[in-house]
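Partial view: only certain chains, each at its native spot in the assembly.
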Amino acid sequence: ADPVIYTTNPVPAVEAAQAVIKDKAGLTTGIITGGSGVLLRRIEAEKAAPQGDVFWSSSANTMGAFKDVLEPYSSPELSAVPADLRVADDYFQPANLHVVTVMVNTDQLDGAPAPADWKDLADPAWKGRIILPDPANSSTGYTIVWGLSKLLDAETYKALVANLVVSSSSSAVPKGVAMGEYAAGITFETNSYSYVDGGQTEISIVYPSSGTFTTPEYSALVKGAPAGDDARKAIDALLSKDSQIELLKVAFRRPSRTDIKVSDYVKLPELSSIKIFKIDEDEAAKSRDAFLAEWAALPKAGSSE
Amino acid sequence: MNHSAFRTPWPWLSALALALLGVFVLYPLLYIFTASFVGEGRSGWLQLLADRQSLSAIGNTLLLATVVTLFSTLIGVPLAYVSARYRFRGKLFITLLPLITLVIPEVVTAQTWLMILGNNGVITRFLKGYGIFIPSFYGWFGLITSMSFIYYTYVYIGTVAAIGKFDAQLEEAAQSLGTAPARSRIHVMLPVIRPAILASALLVFTMVIGNFAISTILGHNVRLLSVAIYQAAVAEGASNLTMQSTLASISVLIVMAVLFLNRRVIARGRYEIVQGRGARPQPLRGAQGVLVSGAAGIVVAISLLPLVTIAVGAFTVSRGPVMRWGEWTLDNMARVFITAPGPLVNSILYAGIATVISVAFSTLVSYLVVKKPNLMTPLIDYVSAIPLALSGTVLGVGLLASFNGGFLALTGTSTIIVLAYVIRRMPFGMRNGQAILHNIPNSIEEASISLGSPPFRTFLRVVLPMMLPAVASAAILTWTTTVSELSASLLVYSGGRETLPIQIFRLIDSGLMAYASAYGLVLVAVILVPVVVATTLFKVDLFASK
Amino acid sequence: MGIAISNLSVKYGAETVISGLSLDVPEGCFFTLLGPSGCGKTTLLRTIAGFAPASGGQIRFGGRDVTELPPHKRAIGMVFQDYALFPDKTVADNVAYGLRARGEKGPGVEQKVKAALERVGLGHVLSRHPAALSGGQRQRVALARALVIKPAVLLMDEPLSNLDAKLRVQIRETIIELQREANITTVFVTHDQEEALSMSDLIGVMNKGKVEQLGSPQQIYATPRTGYVADFVGAANRTEVPVRPTASGLVEVEVAGTRLVATDALEGPADKGLLVLRPEDLAISAAPVAGRQSLPATVRSRQYLGSRTSYSVECAGGLVLNAEMHGAGHDAFQPGTAIHLGFDPAAARVIRA
C-alpha cells in the first residue's frame, strides 16, 4: 500500500519529499499535516488500527512520550549521519538539524547597531522588543532558555529574560519580527532564512558570537504501519542525500547527513563556522518541570498583565 | 406520561435521538474521561489547586468570555435590529457579510489587527507621531477587540429571526402607554427575544472559552484555559494527560454551568407571542438612514478588515513567507483551481452533507425539547450541548479513539469527517431552533391537529414553515462554521480528504500567506454563494415577517 | 357521534379547573356552553378535543372511549378562541389545510375552500395572509377552516365574538345549516345568551368548573333551577322571601312589605325561597292596573336600549329591581317618577334559596 506520512513540515518541504520518494522508491504518498503534538496524539488514538506509516518530524523529547506507538528502524541511510545525532536503538531517525538564531528586523533598530551576541540583548533598551516562543509550549523555546541559562551568567540571564516577550504561538515569532512588531526574535535558522530568501532585505540573521544551540529533528516508523516495508522505504528515501538536498533548497532544512555542503545550495554558513554551545538533552528533559517553574517566576516584558 | 403519549411518534423519536447522541457524543466523551482517571501521578484536581497559573488561567478565561460575550451582544443585537426592521441601500451586504468573519482563519484576523493596532501597526505609528501611546494590543485589549469583532456574528444571526418574528403590536401597546419607541423596544421586545439573545450569547461564551488561535497569538502574558489545555495535551515537550483532562473537564463544567443558567432563564421566559404580526421592514431615508446604515456599515467594515488582507494577499506575488505588496499575480488563484481543486470539492461535499444532517437533526430535536417534553428530553438537551464544551482537538481525539475499529470502524473514511462536523456544529442549530420555538403558540399546532393532521405531519406542515427563518439562519450558521471547521477535522481526516481549512492551515503554517489567501478567498466564496443564492433566488427571507 | 362525559376533572398544575363534570350531548345536537369568564369553558372544550389531558374521568364519542385517543384521530373540528390561524399561509391555504390533511386534492379542494369562505362573506380575500385581515375577518377564516372539513364533532370557542349583529345572525344561520345538513354534534361556547337561546338544542350553564343546569333553551330561561342560573341567563331580579303555600302550584310571598302570589318551583316544602322575576315580565304603569297584582316603586335610573328601555326602580325598604319596557313610548318614565310594577303570578317563580 502507499505509505501515509504524518508530517509537521511546511508544504514546500512536503512536496519536495513526496517527489523524492516517488522518484527513489516509486511510491505515492498520502500526507496528513498537523502540529507534532496533534499528530502524535492521533497516532496514539489510532494504535488499535493504525492509519499512518511514518511520522516526520519532531524533537526527540516530544516523541519520547509516544515510544509505545512507534517502532525502531535502523535505516541503511543512517550510516551517513553522525553518531551523536542518533538515538538508542534507532527508535527515531535524525532527519535534519535546527540552529537557534536571532532574527533581527533592522528597520526597527532605530539607528542602534544590530546585536552580535546574547549579552547585547540584555541591555534594558531591548525591553519588550524581543519575542521568544513559550518554553512551556514549544520545544524550541525550551531549548533556547535552557541553553541560555547554562551559557550566560545569572545576572545577564535575568536581564535578558526581563527583556523578552513570550508568545505561546511559535509561528508568531518570525512573523512578528518580519512585520516589525518586534525588533528581534529568537527562532530557528530555517524560519529566519525563509524571509531573507524571500527578499525581505531588512531581515538579518545573527549567530550569537558566544555560542548558540542546535536541535535535531527526527522521523519515526509507526508501530504496525499498514504499508509495511513500503513505510521503511519511504523513510530511507526521506533520509537520502537527494531528499535532504531538496529539503535544504526549498525549506532551508540543515541536513542531518554529513555529506552535504550547505553553502553549495543556500546562502547559509557551514555548521562548522557557527559556534555551538553543547547542551545535555537528557538533563534538560529531566529537569524540565523544575526549570519551567523557575522560569515562570522570572519577571519578563510584554503586554499588560 | 400516560399511555396515549406512546401512540404519538414523539417518545420514539426522543429515544432515537438519545441513542444517536449516546453513540456519537457520550461514547467518545467517555474515552476522554477515562483517560483522565487512568492518568499517572497525583489527582489532576490536587495538581490544579497547587498550580496558581492554571487557576489564573481559569479566572482570565471566565473574565474574557464574559467581556467578549457582552461586547458581541452589544454589537450583534443592534445590527440584527437594523437588519430586521429597516430597508436601506446595500442591506443585503451589510446583513450577509458578517458571516465572513466566521470563515477567515483566526490567524489572519489576528495578524490583520496587528497590522493596524500592533506595535508597528498603522494606527499605532500614526498616533505615536502625535505622542499618543495606545495600550499594547497584546493581552486584554487585543483579545477583546478581535474576538468581539468575530463573534458578534453569532449574536447577530441568532437574533435577527427573533426580531423579525416579534409581534410589533406589543411595541405599539407600550407606546400607547406612554413610552417612547426606543424605550418600548427595550421594555417589551428585549424580554421576548431574550431567549434568542441568550442562546447566541451562550455560543459566543463557549467559542471564547474554546478559542485557541487568537488566544495564543495575542494572549502573551494573559494565561488562558484553552492555551493551558493545549500545552498540557498536544504541545511539544512533556505533556500531562491528567492535567489536560482536568483542565478539559473544567472547561466542560464551565460551559455546562452556563448552559444550565441559560436554560433556567429561558425556562422562565417561555413567551408565546401572537404570530404573523412582525413589523414590516421600514425604509430608511434621509439623515437618519445615512446614520443608521452608516453605523451598521462601519461595524461590518471593521469586522471585514481581515477579508481585505486576504483579498489583496490572494493576488500578491510572494516568495516563501515574504509578500511583495504591490506586485500582482494570478498564480495563487490558479493554484487553487488548477493544481489542487481537491480540497474545494471535499469541503463542499462534506460540509453540505453535514449541514443537512445537522440542521434536520437539530430542528427536530429542538422541537422535541421545547414542545414535546418527556423524561428523556432534558437529557437530550444537555447531551446535545456537550460538544459546545469540547474543543475540536479533544473531540477529534475522542472520535478517533472510539471509532477506530470496534463495533463501528470509521477512521480513514469521509464519514468520520462529516460526523465530526455534525457533532461540533449541531448545538448551533439546537440553540437557534429552541429559541424560536418558545415563541410559537401551541394553539397553532393544535389547530392543525384538530383539522386531522397527525402530530408529525403537523410539525412538517405547520411548525416547520413557521420556524423557517430560524432554520434558515441555523443552516447558514452551520454551513458557514462547518465549511470553516478545522481543529476536529484536522485530526480525523485522511489522505485525499483534505478540506479547504486544512489546506489553508497547512499553507499558513508553512508561512505561505499568498497561497493561503487564495484558498481563503475561495472559502469565502464557497460559503457566501449558497447563502446569496438562497436569499435572492429562492427568496428565503432571513428576516421573515409576514 | 354523541359525546358522553363522565366525572371529568382537569387541572392546570395544582389548580383544579374542572372537577367531576358529567355531561351527555346526543348525536347531532347543537349544545351550547354558557358561563362566566374564567369558569372553564375553553378548558372543557380543549379536553374534549384532547389537547388538555384529563386528570380523571372519561370522555366517549359515540360510545367509544376517546380519553386516551390523540386529537387528530378524534375527527373533530375546532374554532379556537384566539383563532390560531397559520400566519405563513394564505387565507385559502388555511382553509384548505384540513381538506388536504384528509388527502383531498385538485380543483375540488379549491371549490370547497371558495364556497366555505363565501359562506362567511370572505370570498374576496382568498390570497391574503391573516395579518392583513381585520379581527372579525380572521375569526371568520377560523370558522370556515373548521366547517369545511365537516367534522363529526365541531367544537367552537366564541366563534362570533368579534362580529357585528347582522353578520352574526347570518353566520349563525350558516352554522346551523351545515350542522343540520351533516348531522354534526356541536359544542359551542358563547358569552352571548341570546345566541345561546336561539341556536341551541341544549344548553349547559357552567359555574366554577361544573355544569349547574342542563336543559333546552326554554327550560334554562323559563325554569332556572338555581339563583345563579336565573341571574346569569337573562339577568333576573332575585330576592329572598318568606314563603307560605296556598293553592296548588302557587305560594304566597311578601316582597317589600306587599303580599303577592307567585309560582311554586321550590321542589318541596320550605318556609323561605328565592323569588325570581325577569325584568321583561315586570310592567311599569303610572297607576295600579285592575286585576293585576302590583308593587309600588320609584324610578331610579333608566337606560335606552333602542328597541326597549331598561329601568332601575326602588321599592319600599330599599329593594332595587330591574324592569324592561318595550313597544312605543318605552322610554316614557323619567327618573324620580312614582310608578307601579305589575306582574303575572305565572311569571314570578319561587325557587329554593
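Note that the chains are named A, B and C in the order they appear, and that numbering of residues resets to 1 at the start of each chain.
As a convention for this text, a contact is a pair of C-beta atoms (placed from the backbone, for glycine too) under 8 Å apart; a residue touches a chain by one contact, two chains touch by 3 or more.
Everything numeric in this text was worked out from a predicted model, so none of it was measured.
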Protein chain multiplicities, whole structure file: A x1, B x1, C x2
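The definition used in the following text is that only the chains that are shown with their structure count from here on.
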Contact graph of the chains (line, ring, star, complete, other): line
Result of counting contacting C-beta pairs for B-C and A-B, higher pair: A-B
Subunit A-subunit B separation of Cα centroids, rounded to whole Å: 35
Separation of subunit B from subunit C, taking each centre as the mean of its C-alpha atoms, in whole Å: 55
Contacts with 2+ other chains: residues of subunit B: none
Subunit C partner contacts - residues on subunit B that touch it in the complex: 2-4, 7-8, 274-277, 441-444, 446-455, 457-458, 461-462, 465-466, 468, 546
Of all residues in subunit A, those that touch subunit B in their complex: 2, 4, 9-13, 30-38, 40-42, 45-46, 48-49, 51, 58-59, 61-62, 65, 108, 134, 136-140, 142, 165-169, 171-172, 174-176, 178-182, 191, 194-195, 197-200, 285, 288-289, 296, 300, 302-305
Complex contacts: residues of subunit B adjacent to subunit A: 53, 111, 114-115, 118-120, 135-142, 215-217, 219-222, 227, 230-231, 233-239, 318-322, 324, 393, 396-397, 400-401, 404-406, 409, 411-412, 490-491, 493-496, 502, 505-512, 515
